[in-house]
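Left out: one protein chain. Kept in place: all the others.
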Amino acid sequence: MSNAVTATADKPEPNFLEVTRGWKSWATTLDHKRIGIMYLVGILTALMLGGFFALVVRTELFFPGKTIVNQLWYNRAFTLHGAVMVFLVIVPGIPAALGNMILPIQLGAPDVAFPKLNLASFYLWCVGAACMLTSIAMGAIDTGWTFYTPYSLTTTAAVIPAVLGVFILGFSSIFTGLNFLVTVHKFRPQGMGWFQMPLNLWALYSTAVIQVLATPVLAITVLLLFVEHFMHIGIFDPNMGGDPVLFQHFFWFYSHPAVYIMIIPAMGVISELVSTFSRKHIFGYRFIAYSSISLALLSFLVWGHHLFVSGQSKLATMVFSALTFTVAIPSAIKVFNWVATLYKGDIRLETPMLYALSFILLFTIGGLTGLFLGILAIDVHLHDTYFVVAHFHYVMMGSTLVAFLGGLHYWWPKIIGKMYPEKLGQLCAIGVFVGFNLTFLPQFVMGARGMPRRYWDYDPEFTIFHQLSTIGAYILGISMFTQVVYFAISAKRGPKAPQNPWGATTLEWVAPTPPTLYNFPSPPEIPELYDYDDLVEDPEHGGFIRKPSTGPKKGGH
Amino acid sequence: MSEAEHEHSHDDDHGHGHHGSPWIQHHYDDARHQFDAGKLGIWFFLVQEVLFFSGLFVMYILYRAHHGEIYEYAHHYLAVKWGAINTGVLIASSLSAAWAVRCAQLNQRKGLILCIVITIVCAFGFLSIKYIEYSHKFHMGELWGKRFDPCATPNETPLLTKMKKCEGHVSSVVWDPNGGPDAIGGPKAGCLEKGDYDRDPKTPGIQAQCTVDEVQYADESRKSEKGRKELEACEMEKEANGEAHAKNAPCYILQINHNVCPAGPGAIEILKNESEERGNEWGVDVECNKAPAPVAAADPFAEAHEPVVLGSKLVAPPHVVTDEEEVEELESRPPPPHTNMFFSIYFAMTGLHGLHVLFGIFVFVWLLIRSIKGHFSEDYFGPVDYSALYWHLVDLIWIFLFPLLYLIH
Partner (left out) sequence: MTGSGSASGSAVAPPTTATPPAPAAVTPGSQPGGAAAQPANTDTPIAKPDWVGSPLMCYDGKPHKWFEHEACKHWDTSGTFWMPKGANAAADGTDVMFYATLGLSIFCFFGITAAVVYFVIRYRHRPGHEPEPSAAHNDTLELTWTILPTIIVVFLFLFGWRDYVNVVTPPQKAVEINVLAQKWNWTFTHQNGVSDNVLYVPVDTPIRLVMTSKDVIHSFYAPVMRTKQDVVPKRYTFAWFYATKPGTYRLYCAEYCGGNDVPDGQPELGTGHSQMKTILVVLPKGDYQRYLNDAADTSSMKPEELGARLYEKKGCIGCHSVDGSAKVGPTWKGDFGQKASMSDGSTITVDENYIRESILSPQAKARPGYPPSMPSFEGQLKENEIQGLIAYIKSLK
């Protein structure tokens, strides 16, 4: 047990999992860790649902023409895959699940600023998810997750609950972001200035800024769509004088920043992992911190690159293209800094690190292929082809989901107090990497050759690429599913986790494992960030322990 | 911070002469910490609200930029008087909300309750006035998008229906780029010699340059269930007013656009052929020898020039503008195309604002209950402060909406 705990109490306080029992204590809990765990369960369930739809799509595409489902259900499957993955999994994935578990502890705070609001966000997520399921039960939507008008105005009533679901999920996201912003502002302990915050907090903070500033625009957009279906107000309906392309502007004003809601926290997680498992101070802390913030701000200025071929003016196209390229710079900085962190380190290839290294490579591919799409002339050719599909999967899945899995493996022992099977974890991490690349690399080639996206049927010349892609998708699916299973088993029967299994320096590793109800039995000392010199392996309990001789500076809020 | 220390810090608060409100949550250091966090939170929330509304404002700006004429035309049909009264009501309520915060800070419980009650009453007043405005618009058919139907009450004519009774329907007629037979996406044979097609997106463009297209345009709208109903309603109304010469006459004027498609023998020929193919349903009796009209308005519903009367079934009186009063003149004008979008925007913006007022009422009722129970004190008045901030924002949004919708010129 930590010296902090032993210093104040003879008998350790019960941890947050044991302090109360019964489903009611979970359903009404205000504890951020429990809310985070509930999010995690929900998100993993949604992940499997979205993965199922992905496999339906990929299986259907194994042969040209009909393989298993007809066109209508294919359209529904890819729509549901997109909607579930984006709105239910990836957007809330790292901020709401991992962020909720970790952010207050990393800050040394007892909880988030507004615990009731936090619980409300979670229930909003549930209601939003229920709306999505209602939509599926009503026959499912086939609009694509982007709900482009006027097509989405012509389809069945199943659009109504789906759109309502997105609206509600939007507010869930807004409230989480708001909560994190206030928590970071008001709960930083003395001794932790802005530049003593772990990079994960910088990333979550930047994410929260986008959540609060961009999501309302999505909310008003889908609200108008919702009203359109009920009352035919015609704002987006060309038959009534409305402007369908305005919908695209509104939609991408949110949905492009939403990409950064997904990727910035992933970058935060990776910054922690790369530093911890290299046992090196993160290289260029300030550059990484600033690049998070600049990404968050730039993300608001680039939505127009989704409309390069929608008929917007050439001037707007030029401006958006130029702004789009600015995003490449902070992204590049981060990649270089992570690679530089590895230099002269002591690299341990445990599961989270395998994910982190996967992330660096996959994100590099995702970023570089983004250059093709930012270059106007090439985008005209590649827009709405498989190239785009592959590109955003490299960013959303290859980067964000991989970082989510890395972070989950990393913090799982802290939150649950149990270890997962390491060897199996490494195997799955490699499976994810291989399966992912096999799925999406061929899609770049298909796209450049002119295979449009969202096609149920395709020309025979693309068959081999589609088949490779489908095989990859199954490898990916199996690797993901295995992880869900072993996490479930680990929660029940995993070996007890040491307090600091990875030798990390941030505050959560000072807290007991699992943490107590208010995280720290006594005000924690703020350790020197990313300074691994004092942490030595603990042969007794496994994991790492701080050398007793050192005297970190005194903290507390 | 440990459990014990938290308890201790509360004791400290007592020691320092605070009232030690029981509403300080456990994870905050003290009342100040909680208040500050809440204040920051509500500010972020308000930023979020502003962005929520910003979508609608952007929409407003875009339509104003592209279709300024519909604002010019339609804003006259908003009740400036009621809007102004509502502005006053909201400002009064904002004042009382601000006063409520002061009362809470000074521990004036009665004053607090009174201020909250005044705020709630004003909010109800606002909604009542909004109800009056809305119900009038429902009555007159000045509604959003598809529901925009100035023919709903034909005999009460102060509004859009005075002169051109049903032309408002132009907005809901389905746009058909085919234009009809053989014209899929392309020009008519009879118009080819003209060569240069008008591709201004504001006008119906290619397919509207030929008279024949306009005939079909009428025909198209009659094909749809809704179009038919609308036309029937029109005709009944016409009959009532003694204007209709026959049943099933389309309820609008067909025009030959002289500028784009010269009304020479060629065009007439097409018309006649077309008419014959339709079993002379249209009874074309073309008088296309009139002088070309000065303005090229390809929109069949525009009022730019005199229509060519196509036989006895298609009669509608050409409008002669006289030197009457300005308002009279306005009312005699047909609504410009897409006037319905003004009302869509009006209802979207004021409707969403109204929902915020409604939500505000719930919040203030909650505050009222808590203040009656005596929860608020100089130590703990955060909820009053936050709610008042929210209320000011709702007020502020109205302050923007009122001139933008009611007072534009």
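Note that the chains are named A and B in the order they appear, and that numbering of residues resets to 1 at the start of each chain.
Here, a residue touches a chain if its C-beta (ideal position, glycine included) is under 8 Å from a C-beta of that chain, and two chains touch if they have at least 3 such contacts.
Just so it is clear, the structure is predicted and the values come from calculations on it, not from any experiment.
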Open item on the list: So one chain is hidden, and I want to know which residue out of A:Leu55, A:Ile293 or A:Ile375 touches that hidden chain in the complete assembly.
Closed with: A:Ile375
Open item on the list: Can you say which of A:Asn100, A:Asn239, A:Ser399 or A:Thr439 touches the chain missing from this structure?
Closed with: A:Asn239
Task: Hidden partner chain, touching residue among A:Thr45, A:Ser310 or A:Gln426 - done: A:Ser310
Task: Omitted-chain contact residue, chosen from A:Gln196, A:Thr364, A:Thr482 or A:Ser522 - done: A:Thr364
Task: Among A:Gly191, A:Gly284, A:Pro421 or A:Gly542, the residue in touch with the chain that has been omitted - done: A:Gly284
TODO: Considering the whole complex rather than only what is displayed, give the residues of chain A touching the chain that is not shown.
DONE: 65-66, 70-72, 74-75, 142-144, 148, 150-151, 154-155, 238-239, 244-245, 278-287, 309-311, 314, 317-318, 321-322, 325-326, 328-329, 332-333, 335-337, 339-340, 342-349, 357, 360-361, 364-365, 368-369, 371-372, 374-381, 383-385, 445, 448-450, 452-465, 530, 532
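Convention: only the chains that are shown with their structure count from here on.
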TODO: Could you please specify the touching residues of chain B with respect to chain A in the complex?
DONE: 1-3, 5, 25-27, 29, 33, 36-38, 40-41, 44-45, 47-49, 51-56, 58-59, 62-63, 67, 144-147, 171-172, 174-175, 337-338, 340-341, 344-345, 347-348, 352
Task: Contact footprint of chain B on chain A as seen in their complex - done: 8, 109-111, 113-115, 117, 174, 178-179, 181-182, 185-187, 212-217, 219-221, 223-224, 227-228, 231-235, 237-243, 246, 250, 518, 520-523, 556-557
